[in-house]
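As structure tokens, the structure follows; a few thoughts come after it.
Of the protein chains in this complex, one is absent; all others appear in place.
On to subunit A.
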Amino acid sequence: MASVTEYPPEPTRAFTGIKSIEDTATNTFVGLTYDKLDINASIDRVRSPKAGAIVVFVGTTRDNFEGKPITTLEYTTYPPLSLLTLSTIAKSLKTDNSHYLHSLSIIHRLGIVPISEDSIVITLSTSHRAEGWKIAEQCLEMVKDKVEIWKREWFVEGGVWRANRDGRQGVLEEEEEDDDDGEGEGGGVPVEYLEQEDR
């Protein structure tokens, strides 16, 4: 068993600063960064004279998974694809709520994110607060469901790649043949329980 003080190596950074897609037609901004998230900058980015509310959601890194202590967390991504997906989500939210959603920003952090620091900041400005809460919730669910970013939780025994929802993507080709095998066998090994070697 590895000692508690063992931390994963800092993963290679694919870029420095912030990689982003800004769409001026829809007033949406999405970005990825390895740096600490600047919440105030995200708030200022969505300010609008037409807005009566700015809703802020900040996701932070939890120190346990169902009670099991986590020493640190790490996020990795496929930058061009995750930015496209983030931008598609932001633009579709704007299109669906064009009359009262004025501006939207989503920033996700990558690399090692120490416990209790921020991993995602969603800010948006709306005419009134009620629709703001609703859109922020919807936005987070869409991001968690679709965006090609992966979280690895490090326990004392090593790292585990988490999945927000198992088996949603992809097709279990082997499972088709294994239909009668019942559960357990076949392709349905949940990735979240796949023990990973500590590399």
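Criterion: a contact is a pair of C-beta atoms (placed from the backbone, for glycine too) under 8 Å apart; a residue touches a chain by one contact, two chains touch by 3 or more; residues count from 1.
By our rule, contacts and distances are computed from a predicted model.
Going by its UniProt record, the hidden chain of the complex is named "Molybdopterin synthase sulfur carrier subunit" among "Ras-related protein Rab-25", "Archease domain protein", "Molybdopterin synthase sulfur carrier subunit" or "Nucleolar protein 11".
Residue in contact with the omitted chain (choice from A:Val55, A:Ala90 or A:Val143): A:Val143.
Interface note for the absent chain: among A:Ser20, A:Ser48 or A:Thr76, the touching residue is A:Thr76. In the full complex, subunit A contacts the hidden chain through residues 59, 75-78, 80-82, 84, 108, 119-120, 140, 143-152, 159, 161-175, 186-192, 194, 196-197, 199.
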